[in-house]
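Every protein chain of the complex appears in place save one, which is left out.
Our next item is subunit A:
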Amino acid sequence: MHSNSSISLFGTCVVDLFFPQAGMSALKILEREGIQVNYPQAQSCCGQPAYTSGYSDEARRVALAQIAAFPGEDPIVVLSGSCAGMMKHHYPTLFQGMPEEEIVRQFSKRIIEFTAYLLEVLNIELHDLGPAESVALHTSCTARREMGTLQNGRELLRRLDKIDLKTHDHESECCGFGGTFSVRHPDISAAMVQDKTAALRQCGASKVISADCGCLLNITGALQKQQAHPENKTAFAGLHIAELIWQRTGGKSQ
């Protein structure tokens, strides 16, 4: 039904390096829906690390490289909410009053976050073939504010019949990643991610699902470190929402 649609996929550098299976799952879900997916090999990072560290010139340079890598007018589907927020909302700010402003604005209009694309454009139907399972949902703060991904995540999980979504304590609180914040202020970041993972472990779920790989990097990294402690006998996993959807709707786990 969407066979004439084509999109370009922005994988994000974190997915590219650490969670490529999330990217492959997203690709296969989109292709199964009849979407033609274009993945420009020249893409790299959205520029957020430099931007939030105060290096605007460097961020702009990297932003322009992404814009050059995605010619055309098709929607650009982004696999992480906070990168999508960067490209949709912060690019125009970065180039305000500059000669490139108009080109940047045109580019930013094409940005759509992955879960938003599944729901708002495809209104995707999901046939849940997996076993009954309890999961928790974590949404990145910037994504929640800038991209509305909280409702999208909940709605997608609702469309998976056998998923029981558990809520956890202080669910809307930041996980403590914040990009370079996590290493600039490691003690504060550690305190935050410890509270977050403790809440997750106590909520009755066995997995945390997120559409944001920065947060996942932080949360799963902490969960794995805690696994070394004898008191944490049960493993608690973290998964990108694309991977969960692909696995539960017939896709083979890779």
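FYI, contacts are C-beta pairs under 8 Å (C-beta built on N, C-alpha and C of every residue); 3 or more make two chains touch, one makes a residue touch a chain; residues count from 1.
The rule is short, and it goes like this: contacts and distances are computed from a predicted model.
K.L.:
From the list "Cytochrome C oxidase subunit I", "Lactate utilization protein", "4Fe-4S ferredoxin" or "Iron-sulfur cluster-binding protein", give the UniProt name belonging to the chain omitted from this structure.
P.N.:
"Iron-sulfur cluster-binding protein"
K.L.:
In the full complex, which of A:7, A:135, A:150 or A:192 touches the chain missing from this view?
P.N.:
A:192
K.L.:
Which candidate, A:32, A:61 or A:105, sits in contact with the chain we can't see?
P.N.:
The single option touching the absent chain is A:61.
K.L.:
Residue by residue, what part of subunit A touches the chain that was omitted?
P.N.:
Touch with the absent chain occurs at residues 9, 11, 13-21, 23-24, 27, 39, 41-42, 44-45, 47, 49-59, 61-62, 64-65, 69, 141-142, 145, 173-174, 176-194, 217-218, 220-222, 224-225.
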